[in-house]
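One chain of protein is taken out of this complex; the other chains stay put.
When the chains are written out, they are named A and B in that same order, and each has its own residue count from 1.
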Amino acid sequence: MERLGAQTIKLQNPPTIVEVASIVGPKEGQGPLAKYFDQCLEDEFWGEKTWEKAESKIIKETVNSVITKSGVPADQIDYCFAGDLLNQCISSSFGLRELNIPFFGVFGACSTFVESLCLGSIFVDAKAARNVLCATSSHFCSAEKQFRFPLELGNQRPPTSQWTVTGSGAAVVGENGSGPYITMVTPGKIVDMGIKDANNMGAAMAPAAVDTLITHFRDTGRKPSYYDMIITGDLGYVGKEIVCELTETKGYNIKNNYEDCGVLIFDKEKQDTHSGGSGCACIGVTFSGYFFKQLKDKKLNRILLVATGALTNATTSQQGESIPGIAHAVAIETSIN
Amino acid sequence: MKPIETKQEYSNYVDQKSPNSPILKNCFNAFWVGGLICTIGQIIMDFCKFKGLDETASSTIVSIVLIAISAILTGLNVFNKIGKFAGAGSLIPITGFANSIVSPAIEYKSEGYVMGVGGKMFTVAGPVLVFGISASVIVGIIALLFM
Partner (left out) sequence: MDFIQSIDWIGILKCFVVGGIICIIGQILIDKTKLTPARILVIFVTTGAILGGLGIYKYLIDFAGAGATVPLLGFGANLAKGAMQEVKTAGLLGAFTGGVKASAGGIAAAVFFGYLASLIAKPKIKKQ
């Protein structure tokens, strides 16, 4: 492992993303990426009595699925890094309580998936683990209940609001394998530009994404064009545009190879999702479902995965606090030079 | 574009980047749905008076009937669709008050009937009663002083 510049870590023995799995809810299953997911659920409860139990089941089944698909024996998976949006990360801890793998609960709001990949890949690179499991989940209904209003309340969603993705994405990262490799890790700083509107998370998180992107380019000396695709987590239409423009003011042009999972996962017009998708699962399922297959098929060879999170809760927004954002990045490449 | 340094600059920039609500369309929908709800109330009111009830009793019956309809529509998962379409049109009439009591009652059923339904029922509408009733007490006291 080697430190580059201010924040970036270059992995000496880049770990391989051995396998991924994704399960999504019905709305995501009607979206443009439906065919890439492992499983699309028929209903949001999935046979459970509460939204929280349903979310736990989704992450549990996704993790079971990724372990089975990867072919790695469960006793060779040394640690698990997982987190979600619900208070005290209950979806992960309750969903994975029977997993029997040492567990790190991770909270980075919607950046949790990449935060887990950062930590997991460093563990593997440092030989502290042979294989690690990284997982995350979110659920539209449990998130609305905790962060916003009861589902039956007849309120209007403003055009800047985003739709929490129901689903779970999980990955097994191991020391042996032929890629795609995690080559660089850039953990992000907390950036707060004073946005208070809980219905405009994209704008609240965009400055953090810009900060992490610029830092990554400076630390590594890479240009945006080094990557086939730069992918942010859940900035949505509003946040995506802000990131494009703000990176340009700092002298980096990412317009040609930049996508946002919140924009990709839903059809804005048909599904009425306003500014796009959000939630831990947004980048979790979009990477596990779509981008991982693109890497495997070598349609994409170098991507920079930047997950963004809004570190807020219902209490802080009632107290008039602004919304701190965070963004973590990992570079994933199909070959190591 | 110039680089953005301060929170104020960013806030202005975000305001300009964020799409606005379609206010004319929203107001139009709020107008006719809200008007329609009031009209339904008026017809119930006229009917009660036609049956010989007095003003106060008729008015109370209007409230109860509209609240009952809202509770049913909320339970059937229809009210949120009306609310999404009509905005203030269904929020500002008494139907919105009913919806804001019934919706958490259903949502928090998973936490049990006492602390879930009973405890969370007023999470949205509680302030309406707190401020409405407090204001009425103050008005009453002031009225007493001027009597």
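The rule is short, and it goes like this: contacts are C-beta pairs under 8 Å (C-beta built on N, C-alpha and C of every residue); 3 or more make two chains touch, one makes a residue touch a chain.
Just so we're clear, the structure is a prediction, and the values are computed from it rather than from any experiment.
*Asks:* Of the residues A:156, A:301 or A:322, I need the one that contacts the missing chain.
*Replies:* A:156
*Asks:* Could I get the residues of subunit A that touch the absent chain, sorted low to high?
*Replies:* 27, 44, 51, 140-141, 149-153, 155-156, 158, 197, 199, 271-272
*Asks:* On subunit B, where is the contact patch with the chain that was removed from view?
*Replies:* 20-21, 23, 26-27, 30-39, 41-47, 50, 56, 59-64, 66-68, 70-72, 74-77, 80-81, 84, 86-89, 91-94, 96-98, 100-102, 105-107, 109-110, 113, 117-118, 121, 124-125, 127-129, 131-133, 135-144, 147
Basically, only the chains that are shown with their structure count from here on.
*Asks:* Across the complex, what residues on subunit A touch subunit B?
*Replies:* On the subunit A side, the touching residues are 49-52, 145, 149-160, 193-195, 200, 203, 207, 238, 241-242, 245-246, 248-250.
*Asks:* Given the complex with subunit A, which residues does subunit B contribute to the contact?
*Replies:* 1-4, 7-8, 10-11, 13-14, 17-22, 26, 74-75, 77, 79-84, 86-87, 90-91, 96, 99-100, 102-104, 106-108, 110, 123-124
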